[in-house]
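Note that one protein chain of the assembly has been removed; the remaining protein chains are unaltered in position.
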Amino acid sequence: MRISGDKLHEECGVFGIASSPGSSLDPTYETFTGLFSLQHRGQESCGIAVNDAGVISCHKNLGLVMEVFNAPMLQKLKGNSAIGHVRYSTTGNASVENAQPVAVTHSKGNLAIAHNGNLVNAGELRREIENQGGIFHSSNDSEIIAYVIVRERLAAGAIELAVERAMHQIRGAYSMLVMSPRKLIAARDPNGFRPLSIGMLDNHYIFASETCAIDAVGGVFLREVMPGEIAVVEDDVLRSIDTGLRAEKSFCAFEFIYFARPDSVLEGISVDHARQEMGRSLARESGVEADIVIAVPDSGISAAIGYAKESGIPYGVGLIKNRYIGRTFIQPSQGQRERAVRLKLNPLGANVKDKRVIMIDDSIVRGTTSARIVSALREAGAKEVHMRISSPPFLHPCYFGTDVPDSSALIAHNHTVEETSELIGADSLEYLSNSALLRVLRDAGCSVCDACFSGKYPVKPPVETEKNIFEQRIVRMV
Amino acid sequence: MRISGDKLHEECGVFGIASSPGSSLDPTYETFTGLFSLQHRGQESCGIAVNDAGVISCHKNLGLVMEVFNAPMLQKLKGNSAIGHVRYSTTGNASVENAQPVAVTHSKGNLAIAHNGNLVNAGELRREIENQGGIFHSSNDSEIIAYVIVRERLAAGAIELAVERAMHQIRGAYSMLVMSPRKLIAARDPNGFRPLSIGMLDNHYIFASETCAIDAVGGVFLREVMPGEIAVVEDDVLRSIDTGLRAEKSFCAFEFIYFARPDSVLEGISVDHARQEMGRSLARESGVEADIVIAVPDSGISAAIGYAKESGIPYGVGLIKNRYIGRTFIQPSQGQRERAVRLKLNPLGANVKDKRVIMIDDSIVRGTTSARIVSALREAGAKEVHMRISSPPFLHPCYFGTDVPDSSALIAHNHTVEETSELIGADSLEYLSNSALLRVLRDAGCSVCDACFSGKYPVKPPVETEKNIFEQRIVRMV
Amino acid sequence: MRISGDKLHEECGVFGIASSPGSSLDPTYETFTGLFSLQHRGQESCGIAVNDAGVISCHKNLGLVMEVFNAPMLQKLKGNSAIGHVRYSTTGNASVENAQPVAVTHSKGNLAIAHNGNLVNAGELRREIENQGGIFHSSNDSEIIAYVIVRERLAAGAIELAVERAMHQIRGAYSMLVMSPRKLIAARDPNGFRPLSIGMLDNHYIFASETCAIDAVGGVFLREVMPGEIAVVEDDVLRSIDTGLRAEKSFCAFEFIYFARPDSVLEGISVDHARQEMGRSLARESGVEADIVIAVPDSGISAAIGYAKESGIPYGVGLIKNRYIGRTFIQPSQGQRERAVRLKLNPLGANVKDKRVIMIDDSIVRGTTSARIVSALREAGAKEVHMRISSPPFLHPCYFGTDVPDSSALIAHNHTVEETSELIGADSLEYLSNSALLRVLRDAGCSVCDACFSGKYPVKPPVETEKNIFEQRIVRMV
Partner (left out) sequence: MRISGDKLHEECGVFGIASSPGSSLDPTYETFTGLFSLQHRGQESCGIAVNDAGVISCHKNLGLVMEVFNAPMLQKLKGNSAIGHVRYSTTGNASVENAQPVAVTHSKGNLAIAHNGNLVNAGELRREIENQGGIFHSSNDSEIIAYVIVRERLAAGAIELAVERAMHQIRGAYSMLVMSPRKLIAARDPNGFRPLSIGMLDNHYIFASETCAIDAVGGVFLREVMPGEIAVVEDDVLRSIDTGLRAEKSFCAFEFIYFARPDSVLEGISVDHARQEMGRSLARESGVEADIVIAVPDSGISAAIGYAKESGIPYGVGLIKNRYIGRTFIQPSQGQRERAVRLKLNPLGANVKDKRVIMIDDSIVRGTTSARIVSALREAGAKEVHMRISSPPFLHPCYFGTDVPDSSALIAHNHTVEETSELIGADSLEYLSNSALLRVLRDAGCSVCDACFSGKYPVKPPVETEKNIFEQRIVRMV
């Protein structure tokens, strides 16, 4: 679970749809709908770019989809095709200039681009572009990708060829959408780190980070964009380009553990099912006698139900989450801070009083929130609190789109499980083992990237010193 | 469950706290916190009034607590005591002039008032006041109550005596807070229709509609304000005045069924526990063979868990609710409307596909949303959908604060259970019987008002013709 | 001239128009237009109330007319008749609850009221109403007037009779509009302190504080509402009721000096003409050798042109006013404050350099702004700066709607003209004599109230102690 001050990820969601002339489809409204159903992947900023007979218009801003877009704005943004993006980052300073899509003009026209993921050679590419006189308005990878595509577009006969050539230069994790005056293009990195699905609404193609967005617009799921594939939609026809770049599939395990919505199906696996299985494995690995299994809502619920089923200990609601928290939360004064977690999450006393409680969460980052929850459960009368985490300890940085705090802030990096348990105030603490996690996902047919747990990176991480160079060239839009 | 266009209630929540000079307590921030945790009781408008050494300042507006209040506004609203209100109504035209608290000056000073409930003799009282030259700025019962109290205050030696005399004149459901320059007063109608709890934070008294608000500020629950009681806080001392007005306790059954938060304890009963028991009763009364028990989130969850436990059929997540819906939802065009429910609630395909599903909801109003959910479940592959409602059919209007649509809109009023089942497209439909509901609550020690199910009103309803008279005297703040 | 921090007045403007069924007139838009042209009379808050077949809707808020109203809001506020109000006060704490019109319901229906002026027996009336159980939501005289009218309406057969009876009870300055479901009523106090004109647009009647508002909507000026007159418009017919309350005409001299727009005609006199004549008189009384006559824009321009004509010294632009100042001006830090006046008013160096300058302003309140302007002119190279004020020294409080700072803040109250001149840093300073002012206006046919200059009050001022009583009963909307 994530509570402000305990954030872990930089995740994004993308959605795109192309209609054809004469169609009754409203691509802008569908994209708005799709983004809304991907909101869990990013709450910091969002945007939609539409292509109206070659003119690309874009609206993006800080805020939730329902805040940034209203009816008049959707009305203004009419077009034949559209792509959209939701974004979240931990950098703290939410900034408009990093919102996506990025829409630019170039020598042969214009394009808009939106992506989910993280390049490992962003620094290299940026320096190369800068050395040719390039200028950057943001610190966004999408702007780098746009440059690389545009540079290739000068010689390439078609935008999709430029995208293909660009894919030979960019390295890392990316599930991206490119909209040109006539085409809508989806591309996925050779390892397939981040999800990207293809759906269909009537006879129009959809691309979406998760299948729940295809469901939301009433579409039908077709298949995933394959690692290294470029999918080009033009006049309602889908063509696939095999870039030959396919590497070993390394789908992000954290998508199953935390990022994705339980009703999505990724890599052929129901997210809820995967989480239930993790919960079952956890029960087998780290069983403990107790009276009730509760979840830290919402991300712990599926695993908790699995744990309860496997262990035979009844599942119950132990914590109530306040659903009315907006983006900007008024910071309590020092004295009030301790109680802040109670505002967002309150124990359901009747269910935990005098009970031995097993509390399931998907992960622990800093541990401060966990400690507050355990303490709140005890105040509510819980006799014992056994914390069970449905993923292995988070130990290594992620370079593929999951933004983690410095190791120094990771409780698992600095403390043994026993120490952590004590710091959190739990009666016991256990994590799912990495082997169990991999088994659950492998059994379901998915080969994943577990680098954050194992330290084995499927793609070489960037050189750390790069970063500092660019930090001296900061331009922020306030 | 309620989804826009299928709304049932006019509920409100109140919160108040009084500090003493020299205290480090910030009553405004605590009230803000309390209201935030009562947000589920009303999302239309909210407000806080503070008393700063006799000067009463009030801020109220349409919107959620987190929208109406920000840090500078809370800073502006400093005082020694505070009362707050959240409001929801079905009248459609949300209007600022009906927001509470109502703050007024009178012959002996000033006061602010906030209440939850509905008077049955509002029309009579209003006519009487008007006939004495009174003017009204709103159509709010609170303004009427303020007049009655102020009229009595002319002769009464103290504000609490004026409140007591007023209580002999107002009839119906009210759980109210009155803040005067020196006192904070809570009062509850003789039947105790609506909840009102007393808590304590350090040595300061709190009043709140639900105990979850006392939890939220880190306070301790003491007891409920008794029917017919006036509780007066002055200089951190609580005095109780027994008005002698106690009637038979008629606590609103719908508070247990739907309104209250599951982590609240009302009338000594855990709301979650009561709902689980309703689910268990429902399983006993209307069992059916099935593979999974799912809930319509969030209000059906507790009952579904109870149903699953009693029936032995596993509980699972069958529907995912989008948590990012703001207050103003962009209306889809006609063609898109059918899909709108999918935006807010999506079936979790893996859990319902090829399954016989029991779906638990707390009530059915118009039936349109239920029909759409059943249809979505079938599209997701459910083999059978059995709908079970954890309350009896809603048949009679409520005059005590639960605003219901006209009978003509109530599906249960116009159709048999069999017809309703068919209209909704379910394989079967069963409601909890009224006797089972009463038994659950009686066993837990609570005597309730079940007028909306039984038609037996504990207090004589208002004469219907009254209403029309006042409808000709409309003043709206736009 | 007025510059923030040097404010003098509480002025208001009112506008009303009534159409008849089937008319193509849009009373809301016309009232919006009228208020916009009366904006100089009040920039703090504004509002419009409309009557749509008996339902009164009102929108009001802090802000300029162009800020508070936009196209969708005007669309929402449709009706057959409308009244509007612009307000300004010096109380500092701009507050929504004191915005007008005041719209209320009462025993026989509803009404909206808006007025310009100030009652001298407001305290008495308020106490009387409170002693009968009345409650107040604001500290606004309009709410008191509404009560008095409503109280009389109980017995009176028609709203206009209630207004007449109310006029026998309220004392002071008021030019007011009352809108009932069927009628639009204008009334003016017996002394006619504040302006109120009648105009016509097609066959519909208009009431407006100044004729410039009648011009703005394209209407024709008919006449002024007479002191003590009630003008009733019903079905496009105007009836006049003579209350017999006419006292000696005491039109506010400050309307001519400062408040009104130069293109308005008040009491048959062109405001610009009156100001030019004041300037001519000033030149005759206090001539001085100089090279250029300049004005403090905008209110000093007409008098400066008159002075120039009479003296033969050429008129020129000496100060440029920044036109883009909004309502909320960012306060400069201490070190920047001295330069703040330069932001709003900059000397036109080429016209004052090495010149002997006569600078005309309409009045001096605290003197701080005057001092800064004189200093800025000297920095810009002016050899001599002779300040001439086109009104007598402001010495006495006004109880009729011109809100003045405490005497302690009035420079003229605490210093001789010579001292003031020195404090301001001018080479000489002269005011128009009161006798000259009265002569100018008398010659033009107008009998005025000059109490702020002479101390002779046409109506007995309120007892000062009253005020304190009510200050203990403060309710503020924040």
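We call the chains A, B and C, going by the order they appear; numbering starts again at 1 in every chain.
Throughout what follows, a residue touches a chain if its C-beta (ideal position, glycine included) is under 8 Å from a C-beta of that chain, and two chains touch if they have at least 3 such contacts.
Quantities reported herein were computed from a predicted structural model and do not represent experimental measurements.
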- Note on the structure: For the chain not shown, touching visible partners are A, C
- Item | Sole contact to the chain not displayed, among A:S20, A:S57, A:S375 or A:S433 | A:S57
- Task: Would you indicate which residue among C:A53, C:A71 or C:A155 is in contact with the undisplayed chain?
- Result: C:A71
- Item | Selected residue (touches chain absent from view) among C:I198, C:C252 or C:V265 | C:V265
- Note on the structure: From C:G316, C:G367, C:P393 or C:P462, the answer for touching the chain not displayed is C:G316
- Contact partner of the left-out chain, one of A:G133, A:G157 or A:G312: A:G133
- Since one chain has been left out of the picture, which residues of subunit A touch it in the full complex? 54-60, 73, 76-77, 103-107, 109-110, 112, 127, 129-137, 139, 146-147, 150-151, 154, 470, 472-478
- Query: Hey, which subunit C residues sit against the chain that's not shown?
  - Reply: 24, 26, 29, 32-33, 36-37, 39-40, 43, 64-67, 69-71, 74, 212, 215-218, 261-263, 265, 270, 272-273, 298, 301-302, 305, 309, 314-317, 320, 322-326, 328-333, 335-336, 338-339, 342-343, 346-351
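Quick note on the criterion: only the chains that are shown with their structure count from here on.
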- Query: What whole-Å value do you get for the distance between subunit A and subunit B if each is reduced to the mean of its CA atoms?
  - Reply: 36
- Rounded to the nearest Å, the gap between Cα centres of subunit A and subunit C is 60
- Task: State, to the nearest whole Å, the distance from the C-alpha centre of subunit B to the C-alpha centre of subunit C.
- Result: 47
- For subunit A, what residues touch not just one other chain but two or more? none
